[in-house]
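Only one protein chain is missing from this complex, and each of the others stays in its spot.
Order of writing sets the labels: A and B. Residues in every chain begin at 1.
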Amino acid sequence: MSVTSITSSTTGTGVALPVVKAEHLGLTFSTNDGDVVALSDVNLTIEKGDFVSFIGPSGCGKTTFLRTIADLEQPTSGTLEINGQTPENARKDRAYGYVFQAPALYPWRTIEKNIALPLEIMGHSAQQQAERIKRTMDLVNLSGFEKKFPWQLSGGMQQRASIARALAFDADLLLMDEPFGALDEIVRDHLNSELLKLWDRTKKTICFVTHSIPEAVYLSTKIVVMSPRPGRVTDIIESNLPRERPLDIRETPEFLAIAARVRDGLRAGHSYEEVV
Amino acid sequence: MMKSGLNLLQSLLALLAGGMALCGLVGAAISADADILLTVTMGLGALTLVRCVFRPISLWLDGLASVLIALALVLALPRGAAMPGHYWFAMVSAWGFAWLFVDQLSGEIRRGAVPRKTMGLLIPAVFGVALLVVWEIVTRGANVPPVLLPAPSAIGAQLANSAPILWADFVQTFVKSVIPGYIIGCLAGLVVAIAVDRSPFLKAGLLPIGNFMSALPIIGIAPIMVMWFGFDWQSKAAVVVAMTFFPMLVNTVAGLNAASSIERDLMRTYAANYWQTLLKLRLPAAGPFIFNALKINSTLALIGAIVAEFFGTPVVGMGFRISTGVGRLAIDLVWAEIAVAAVAGSAFYGVIALIERGVTFWHPSVRGGRA
């Protein structure tokens, strides 16, 4: 019953607010067999137009952090602001598109109907829907599969469809949780450069979880290295690579230098295993 | 409503419950024959309306109001005559308070403010008791003819009075017909399923027919069984066998195919023979399916035996008592018999569910807790 009024604080033409601003953010899951600390003391600012990759060993809290931004989990300590608002209001503003670790397509809807789902919910006209479906399906190279059902597609195609669904409503912030994990190397390269082009063209802000160091370095302006339990940020690496990035930039010394730094950060995060 | 700390539904319920209590008070004031206890409790109920303007009150007070009003009302019920009109306000009020209490309590449980285990049980219990109370009040208060629906108190009295008859009926129907029929039918279904499982041809033929048969009104063979096996328990057991056989057959055949191909390949790498695979992999994997059939059958068996008795019995048995009781308009006895059947049925089911828990503890549906 409680309708919280949505007062957007970004209306003024003052300084641009950070898209994501986390201060001393912590999240502890209390489960039947004790508490699990998933995030602790995370401080991070993401500016508009950033491409931020999150990298870290499995279980270190990357998904949890993304879900907290998306108001799917509530932080247990610290503060988190999205576009200067609470995560809840940002969600109600439809401020972001989310690509889950699994495709989460509806088996009873065709691919185009799946992409239409957010558009239907947000009340777009039929014509607008058709136009956007076509555009995003082209973008992820799925044209021709409009009338197929998800289970008639390969795992990688399903994941691309779920990316198309997140792109369909043009949110300024994209939260992507290992979106290309299920794809082969070539398609992955292709989608990586497509994603970069899209990012460059639309000036979107992207948060991107990955396990691949080259992918993180290739895509990002900022790489956040996380370490497991209790999930904390160990290093934030700013990339000085140009916005324009051909695929063969991956062989340049600058690229390799950044990659080496990320690897070192990851190693340091893993070292706890030797101690324990 | 802002002061009450309730959501919309709860606010409406609070208004309804308190308002009805107020109406009841007014009604009592106007009419000559006001019951003192009831009037006092309704005054209490009307007092809860202060929450609208003053401050929230504890949900336990709502619960208390419900119990007190209901209790006073049941005590005030006149014998053999309809109750005064304004008593109905009290009933609605008590119901409203009970609902309000339950709604708030489940909110508390969800918030984790009260222990889930005990309070989780309280809610369905409140519902059950509330139903019984309303039943009692409506049947006696409106003077409903007992033929249509006797009051729970009358049924309870009958249960106590006719205990020997009910026990004899229970033994005849449950112990002599249901149990043997159930065991034979389930065992036969299991054995046939394992037997046909080796032959894809037989399986392909029997499975659709078995599925088909499970949907048929097999209960209709009761008159035939009575002709073949006589009036006594044997014919009822035969009906039960026929009713329980097909669900068991179909479920077991499906269950024997439930093991995944990886698990089966594993047995192949061990060069396990047919019986080893059956005993070590496929039967355990079929466990949940077999128990599903056992549970379905527990209800079917009781229904089969009771309905079969409608077609002819010696002068004892639950079905016999129900059909003749209805004919003689001894409805109290019929309801008592139904209460026994209900308890027996749930207990039967409960025992099987307990065994299932112990045997198929590994299955997600059991591990998850909630069925």
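Please note the rule applied: a contact is a pair of C-beta atoms (placed from the backbone, for glycine too) under 8 Å apart; a residue touches a chain by one contact, two chains touch by 3 or more.
Just so it is clear, contacts and distances are computed from a predicted model.
One chain of the complex is hidden; its UniProt record names it "ABC transporter permease", one of "ABC transporter permease", "Pyruvate ferredoxin oxidoreductase", "Methane monooxygenase/ammonia monooxygenase subunit B" or "Xanthine dehydrogenase YagS FAD-binding subunit". Of the candidate positions B:61, B:157, B:258 or B:303, contact with the unshown chain belongs to B:303. In the complete complex, the hidden chain is touched by one of B:128, B:230 or B:314, namely B:128.
For the chain missing from the display, the contacting residue among A:51, A:65 or A:100 is A:100, taking the whole complex into account. Against the chain not displayed here, chain B makes contact via residues 9, 99, 102-103, 105-107, 109-110, 120, 123-124, 126-128, 145, 147-149, 201-206, 208-209, 212, 215-217, 219-224, 226-228, 298-299, 302-303, 306-307, 310-312, 318-319, 322-323, 326-327, 329, 331, 334-335, 337-338, 341-342, 345-346, 348-350, 371. Contact between chain A and the absent chain runs through residues 67, 70-72, 91-92, 94, 96-98, 100, 102, 104, 106-110, 117-118, 120-122, 149, 151.
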